[in-house]
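Input: one structure, supplied below.
Only one protein chain is missing; all other protein chains are in place.
Labels A and B are assigned to the chains in the order they are written; within every chain, residues are numbered from 1.
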Amino acid sequence: MSVETAPMQVLSSRAIARQRRVRSTKRFVEAFAQHKSGVLGVVMLLVFVVLGLLAPVLFPAEMIEPINTVNNPRMASPSAEFWLGTDELGRSVLALLVWAIRPSLIVGISASIIAMILGTLLGISSGHFRNWFGALCERLTDWFLVIPFLPLVIVLAAVFGQQGDWILIVVLGITAWPGTARLVRAQTLSVEGRPYIERAKVLGNSDWKQMSRHVLPNVMPLVIANTTLTVAIVILSQTTLAFIGLTDPNSVNWGSMLDNASASGAPLRGAWWYLLPPGICVILVVLAFTLIGRALEVVLNPRLGSE
Amino acid sequence: MTTTSVSESTPSASASPNVIEVDNLCVSFPGRRGGIARAVDGVNLNVGRGEVVALVGESGCGKTTLARSILGLERPESGEIRFHGLPLNYGAKALKKYRSNVQLVLQDPTGSLNPRHSVYEAVAEGPRTHGMDDEPGRVSRALAQAGLRPPERFFLRYPHELSGGQRQRVVIAGALALEPEVIIADEPVSSLDASVRGEILALMLKLREELEVTLLVVTHDLGLAWNIADRIVVMYLGRVVEEGPTEQVLNDPQHPYTKALLSVVPEMEQVEAIVLTGEAPDPTKIPSGCRFHPRCQKVKDGTAEAAGVLDKCMGTSPLVLPPDATQHVAACHLVTNPPSA
Partner (left out) sequence: MALLEMRDVHLTYRTDEGPIPAVRGVNLSVDAGEIVGVAGESGCGKSTLVSTVLRLFPKTATVTGEVLVAGEDVLTMKWNRVRAVRWGEAAVVFQGALHSLNPIQKIGKQLVEPILLHDKKSSEQKALKKVRELLAQVGLPARHADAYPHQLSGGQKQRVMIALALTCDPEVLIADEPTTALDVMVQAQILELLTEIARERSMAVVIISHDLSVLATTCDRVAIMYAGRIVEEGVAREVFDYPKHPYTRALTGAFPTIGDPESRYAPSGLAGDPPFPGDLPEGCPFHPRCPDAIDRCKEVDVGLLPAGPARRAACILVNEGVAAS
């Protein structure tokens, strides 16, 4: 049942501890693989990621420069040359779709990482510190939580958004963190109730050490599961913002495609090849993240529950 | 940063023979339903080097709060705690240094260990935090002292692979790795199997013998006190009601509460059980006069009245016991004014 050890040096103990981590990662992967929905989500996501990475190879950048497409048929229905037809500027819809993967994913994931970091920091702090500082963190979280998300994002994006994707990342990141913070705070409180946190305190650990050595590792699994769900929300928000014209007009993303489609009369002309695919892509990506997030929660939760 | 050993080699050189001195300590908390809970309401206590002192009482008596205050985990409202004669400094640095000298062993060994940390990491945490040198050596020694031999076999185990008794030994090793002078144990064996208790208690006595560790054991178990304690301190509702050498207090209890407690201990068959009614009152509503008088069997059966102290019992609080370590004293009006008959 136990691992046989030979030498007593710290080096080998670290190496074997690493081995244990590898083994527990394998166990996690096996458990995750049992959830068909989660696996499906991973596969879907991988497809998008690979396509996004290969975008310049599959569809060279010149293809979607309006200057180069002047001679292409406008709003043409799908044909052998253009599998998903063309938009109002003659650009291949398929090419646009694939090029749009990058901004969507990059913004989505970056903003979620910002939200995760902020949410974790403030969540653990508000759960750990039982003094004015903790109360401050808590109030801050509550305040941001109560502010309506979309209107705030709209306002911020209207003021800053048209300057490029990075502003969008910041805006989305700083509005998505309260949800994570609340979750982290609850988990922190539950973990802190365990005697080993008090023992860490008694051994002389500083607050920072207590939080990073003991609370954080216990909180991270839940945070990761929550973050994947946050990505879904962020991508949806980004699409909405792009649709109502609040993002960088030069960047190609699904939301702006939908905006352009409706602005150039695609619904009237029945150009389904222009209207449907961007929306479907958004749905699929959001679905992929949601499936992954839910599977992660189920896989990671039983372990948390038993501790 | 190396730890300076506070205990010099010549015991008589230190200013005070006591390792820990508690001076008129009062610790309060906001009560759960409003009001102030006076968890510790005036306690004097001295603990000498190498002594094993048992803090005994039921839940709500304040023994755990007292222990936590000695550890610096709770700030007192008034009164002082002194370590080797110097008052406790609650600044972060000073408190950290204090922690390398006074350690804690908690009740629940399973909860006390982070399930994600191996035994080695759990025991090494203390030395690492204090920047002590020779970490593997310290861990090895501590595990061996705690009875886990050979230590290397346990380095990479995880808590869930060990039994309850082994886990408690790991917790004790974690405390020993810092080479503390004082170990405070809060119900060290109550969540362990009966047949395993003896070993852990024997280990604690061994620590006193071989390492001169001073032990303060918080427990509700009088049998445990009989097994290992030099002195016993009985608490009720925030005050010490009786204290003295263990044999004297347990063979000849003076305070009615101690008498009642002893009588219901299942191991004492020969004594008629005095089962007190009700439970210990809320620390937010401490009775006037002697805080035990509403439940006191001597008040109920008329002995107090006959001795003429009933007024005192209901009106005046008995004096807070002084921190004398050698005598057997009780805070009871009946004891200080025995019936003349």
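The working rule: a residue touches a chain if its C-beta (ideal position, glycine included) is under 8 Å from a C-beta of that chain, and two chains touch if they have at least 3 such contacts.
Only a predicted model underlies this, so the values are computations on that prediction, with no experimental measurement involved.
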Here the chain that is not shown touches B
Of B:111, B:127 or B:165, the residue in touch with the unshown chain
B:165
Among listed residues B:91, B:198, B:302 or B:322, the absent chain is touched only by B:198
Of B:36, B:92, B:264 or B:319, the residue touching the omitted chain is B:264
For the chain not shown, which residue from B:250, B:304 or B:331 touches it across the whole complex?
B:250
Take the complete complex as the reference. Which residues in subunit B touch the chain that isn't displayed?
58-59, 163-166, 193-202, 205, 220-223, 226-228, 246-247, 250-251, 260-262, 264-269, 273, 275-276, 279-280
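Just so we're on the same page, only the chains that are shown with their structure count from here on.
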Averaging C-alpha coordinates per chain, one finds the centres of subunit A and subunit B separated by a number of Å equal to 51
Within the complex, subunit A is touched by subunit B residues 71, 73, 92, 96, 99-100, 103-104, 106-108, 111-116, 118, 120, 125-126, 129-130, 135-136, 140, 151-153, 155-157, 161, 171, 174, 178
Spell out the residues on subunit A that touch subunit B in their complex, using ranges where they run on.
1-3, 5, 8-10, 13, 16-17, 20, 194-196, 198-206, 209, 213-214, 217-218, 307
